[in-house]
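One structure follows; several queries about it will come next.
For this depiction, one protein chain was excluded, whereas all remaining protein chains were kept in their positions.
Naming follows writing order (A, B and C), and every chain is counted from residue 1.
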Amino acid sequence: MPVPNALDEARQELALANKIAHHEGVLDTFGHVSMRHPGNPNHYFLSRSSAPDMVTVERLVEYDLDSQPVRPHNYTQFSERVIHGEIYKARPDVMAICHHHAPAFMPLLVTGTDYVPVFHLGAVGGIKPPYWDQRDEFGDTMLLVVKPEEGASLARALGQHSMVLMRRHGVTVVGSSVPDCVYRSIQSCRNAEFQVRSMMIGKIASLSEGETKLAGQITGKTTGLTRSWEYWAAQIAKTGAPAGRAGKTAKRKTKASASRNAKRRR
Amino acid sequence: MPVPNALDEARQELALANKIAHHEGVLDTFGHVSMRHPGNPNHYFLSRSSAPDMVTVERLVEYDLDSQPVRPHNYTQFSERVIHGEIYKARPDVMAICHHHAPAFMPLLVTGTDYVPVFHLGAVGGIKPPYWDQRDEFGDTMLLVVKPEEGASLARALGQHSMVLMRRHGVTVVGSSVPDCVYRSIQSCRNAEFQVRSMMIGKIASLSEGETKLAGQITGKTTGLTRSWEYWAAQIAKTGAPAGRAGKTAKRKTKASASRNAKRRR
Amino acid sequence: MPVPNALDEARQELALANKIAHHEGVLDTFGHVSMRHPGNPNHYFLSRSSAPDMVTVERLVEYDLDSQPVRPHNYTQFSERVIHGEIYKARPDVMAICHHHAPAFMPLLVTGTDYVPVFHLGAVGGIKPPYWDQRDEFGDTMLLVVKPEEGASLARALGQHSMVLMRRHGVTVVGSSVPDCVYRSIQSCRNAEFQVRSMMIGKIASLSEGETKLAGQITGKTTGLTRSWEYWAAQIAKTGAPAGRAGKTAKRKTKASASRNAKRRR
Partner (left out) sequence: MPVPNALDEARQELALANKIAHHEGVLDTFGHVSMRHPGNPNHYFLSRSSAPDMVTVERLVEYDLDSQPVRPHNYTQFSERVIHGEIYKARPDVMAICHHHAPAFMPLLVTGTDYVPVFHLGAVGGIKPPYWDQRDEFGDTMLLVVKPEEGASLARALGQHSMVLMRRHGVTVVGSSVPDCVYRSIQSCRNAEFQVRSMMIGKIASLSEGETKLAGQITGKTTGLTRSWEYWAAQIAKTGAPAGRAGKTAKRKTKASASRNAKRRR
């Protein structure tokens, strides 16, 4: 049996990430998690058209930053892949992206309410991350981000934030690694859910700026991410899903991707 | 083993559709999905009395448009099958119908609140689809649509829309194919859930007319429906349910029904 | 293998009923469904102390109407069994009782809001069924109905209704058979859930008195109860639960209990 190399491991982690984001309620039949090629910053990996729970290593496609497949294929593709390509162009520090329409966020997106971190783990989203309304620049559309200029506009709205809220559509979250991006997506969804339910009974309190900055470092300074990834991977393993070597190797893989990313960030 | 013909495949798809609509929270112990006979526009298929999750090909009954069984049988039947027969009479373009009482819609139906598309996938329901109140024309009833004139009245209220809301009762959704109808039912339920939760915290924004028209074409112009059906069928296959050849053949079947419908529409 | 007799079947149905009420969200670790002895109106069956999902035929105890065990035993018992005994005394037409603390009802019980039928299947609970507050007659208690006089007081509040709401505690539902009682419990919970969610976004509409009376007969006039019981029993059978011969015999058993009850009612 050949020794798996770093790229194989990263691709397995990405397939697993799509399943985890699905299993934890961030993705449903739609939405996707991508990753920048760990060895080539000008390419990224994203599944061909597939429900997130059915993403496998075999379904991953390598794209250039114009979101064109590096190798021709006959599979159907996600129409919104420019979200990924344009953000990877604009943000060299970003190593993974999750685009989703999680129910937890919908009340915010439908009413135009700002996201506010209401508990320590919600600090991953920042205080009042930016909104983007496709209508502002492009008028009436089918609300899918399919043209390069639409993706570029979204990337501009994202700026240096870790997520951007898309009116009447969804959310796009970025991270410094695949696990980091998935963790941010899951915890910001939980925060959004808590925020919305809290607004139904009273006036909500926000973390202060200082608390948000400090609590935003929990992921890096505690064992929370490793612990979470081990658990999430074990949940997927229970379902018998084929992608990724969930469970035992999760910890190592998380570290692996962390070191890969450490090298890439300057 | 004989080669399955198009009718067999369509019937398997219909049994699967009932299970999917159940699994995705549209149907519970009540409600039903029917399909127009792919080879005879004057007949339709609907299960005999059965919880949706227990519908099998064997339980399907062929009805004429007066909702009388084509072949006599001794099974108990749904009392509300005139919903299906009368709509098939009034709308030659309709190939499948789902009648449901999904929890997601109940707050709208109980308060008489209009359905509003609040995110792109909710465009499948249109802007403010019509309401029908059985009491208006028929006074006090048990609120089941059991008489032909009640079904005909409901069909008139539906008009050329893709769904009609029934006060203090439920919803009836139509589609150009079985997967299209199930997809509309599921996505409109999700939109209703998002709309209701959004109303609890603020003022909701609607898709514009232009956005609704364009986003309403997502099903036809993207890979979303195929992707969804593959996923939904795989979920049913996991439960060990006998109906339909879920999973591998799902894509082909979806295409098959699409071409069947294409031929039928003029 | 001996032929199972009617009493054996009824006891199996009762064990299954507890599991169904649990599986459908009416009961959790607490609450219980009892049945009047089909051959002796002065006795009833109730599980010994047991979470509803763990009730088996072997755990059922035969009680007299003073809620004393007919045969001495050493098992721990439910402290609230007088709810059952006192209602069976006061209501000879009642053949089964469910006492529960379903989450769906809690917002009503905590705020003292009347139950209102907001969709056809919610008619099983009637319009504004009575409230009972243990504090009114008995002052400060642990809010458990443990004394015969407390049970008798609750039975007086129930009167000829099909359910009584207990402030800051729960609900007690009666029925003409075990399946009828379980069906009323489940559908009234669903109605309560819809009512509560509807109240969060607007003014709710009630079924009219005429609609409530007519829709209250749906259970007897349609195939809904048989269809539901078949489905619920199949769900329990999937979990591998030992009690009751779920599934295939469910329909026959439902009929059996119906005829038993028909004989008993005069």
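Everything below uses one rule, namely that contacts are C-beta pairs under 8 Å (C-beta built on N, C-alpha and C of every residue); 3 or more make two chains touch, one makes a residue touch a chain.
The shown structure was predicted, so the numbers you read here are calculated from the model rather than taken from an experiment.
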Displayed chains contacted by the hidden chain, counting the whole assembly: A, C
Listed residues C:6, C:90, C:144 or C:234, member touching the removed chain: C:144
Among C:43, C:91, C:167 or C:213, the residue in touch with the chain that has been omitted: C:167
Hidden partner chain, touching residue among B:57, B:90, B:200 or B:237: B:200
Where the unshown chain meets subunit C, residue by residue: 29-30, 49-51, 53-54, 76-79, 101, 103, 106-107, 109-113, 135, 139-144, 167-170, 196, 199-200
Where the unshown chain meets subunit A, residue by residue: 118-121, 190, 193-195, 197-198, 200-205, 207-208, 210-211, 214-215, 217-218, 221-224, 226-228, 230-232, 234
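The working rule: only the chains that are shown with their structure count from here on.
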Between subunit A and its twin subunit B, rotation from the CA superposition, multiple of 5 degrees: 90
Inter-centroid spacing, subunit C versus subunit A (mean Cα positions, whole Å): 47
Between subunit B and subunit C, centroid-to-centroid distance (C-alpha), Å: 33
Of all residues in subunit A, the ones touching two or more other chains: 200
